[in-house]
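Of the protein chains in this complex, all but one are displayed in their positions.
By written order: A and B. Residues from 1 in each chain.
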Amino acid sequence: MATEESASVMDDYEMLISTTDVELLKRAWRNEKAAPEILQFESSLVQRIKEQIELAEQNEEIFEANNIEPLTVSLYQMDLDRTQFLLRSYLRVRLQKIEKYLFYVLKTDEYLNRLSKQEQMFARRCTDDLGSHLDETVLAKLPDNYRSILKQSITSEEDDMGTRSSLNLFYFSFFFMCLNIIAIYYVCL
Amino acid sequence: MENYNEIDDILAEEEFVPVVFQKAINGVKIDESTEKGYIEQGSKTELPFWLARELHMRQAVSISVPACFNQKTRLEIQADAACVDLRSRCPYFYEFGSKLAPLCDKTIGLLLPYAFRIRYKKILHKAHAIAFAAASKFPTLLTREETSLYEAAQSSMAAFKKWRAGGPRLQRASILGRKRKPAE
């Protein structure tokens, strides 16, 4: 774990001297949107972007106080808007994925570990809400053996009602997609 | 059930298939008009695929080829697969066919990819055609799976054309402008 971390710090460092954080965030956003499964949360990048957004917001107040030209102020505002759009869209795509593959993500450590603390909290709260909703509307009214939210019936040996299979199917199609299309998308960049 | 989360998979198994009973079965009726409370060996009827499959597994019935895969359909597909009205024959033509093939006639398994390959080309060209007449009857010939393919292409093209024509980029979220209900 420690070596992995230091390796990624090195990578970050090398990227930093060549690329802006916005560029990195754009890359992360694009990858997240194109990938079928949830990717590792870019925690340090998101942290840095947040700080830069806060700084830009403070600058705006300073501009106003110092009577900086409205044109300049509006250009800074556009830059800020674009960065905020990227960040929001990045976070939102991840939340959509978590919602879609909720049970599978929660059950699989590999995926769960890719989420940020807040995303993990979101996933747990989603499950609780969904669970109690399904319980109240449907499951409580079924015979005892069929009340599990994860199993078709009490005789099921494993959880067989999550979206795992559709995720797998998704993988297959994307396996080909990657070969044929998405790969080209990035090669072209 | 093969795929618990696929509604289409479930619906495909609702299709009826002709069966012949290989055993006499007591305590059930397939024909309301008869007085007999059992099924004789050799009786014919039509059952939904999911039931026929279970009975087939227990060697209780043999499954015959349903109309949508009969000789006439096959000849039509061989003549010009792209023009055959598969939807009216079976909206789950491919799904149903692939489930059915191992149980009654393996050659169905060869017919499916053959038909799909030819029909795919026509879907590709029709769906992406720039000035495509909306009144065409082509989409009405398609199975569920083909329709989703066709619609994916059409909606991507429509979205692209809309973007190219320009217009406001900033979309107002539908929730904005709505008045909040006063809190009780």
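By our rule, a contact is a pair of C-beta atoms (placed from the backbone, for glycine too) under 8 Å apart; a residue touches a chain by one contact, two chains touch by 3 or more.
The definition used in the following text is that contacts and distances are computed from a predicted model.
Suppose you had to identify the omitted chain by its UniProt name; would it be "N(6)-L-threonylcarbamoyladenine synthase", "DNA replication complex GINS protein PSF2", "Serine/threonine-protein phosphatase" or "DNA 5'-3' helicase"?
"DNA replication complex GINS protein PSF2"
Out of A:Arg82, A:Arg124 or A:Lys141, which touches the unshown chain?
Selected residue, touching the omitted chain: A:Arg82.
Even though one chain is hidden, which residues of chain A still touch it in the full complex?
Touch set of chain A with respect to the missing chain: 20-23, 26, 30, 33-36, 49, 52-53, 56, 69, 71-72, 74-76, 78-83, 85, 89, 92-93, 96-97, 100, 151-152, 156-158, 160, 164-165, 169, 172-174, 176-177, 180-181, 184-185, 187-189.
Tell me which stretches of chain B touch the chain missing from the display.
1-2, 4, 56-57, 94, 98-99, 101-103, 106, 109-110, 112-113, 116, 120-121, 124-125, 127-128, 145, 148-149, 152-153, 155-157, 159-160, 162-164, 166, 169-171
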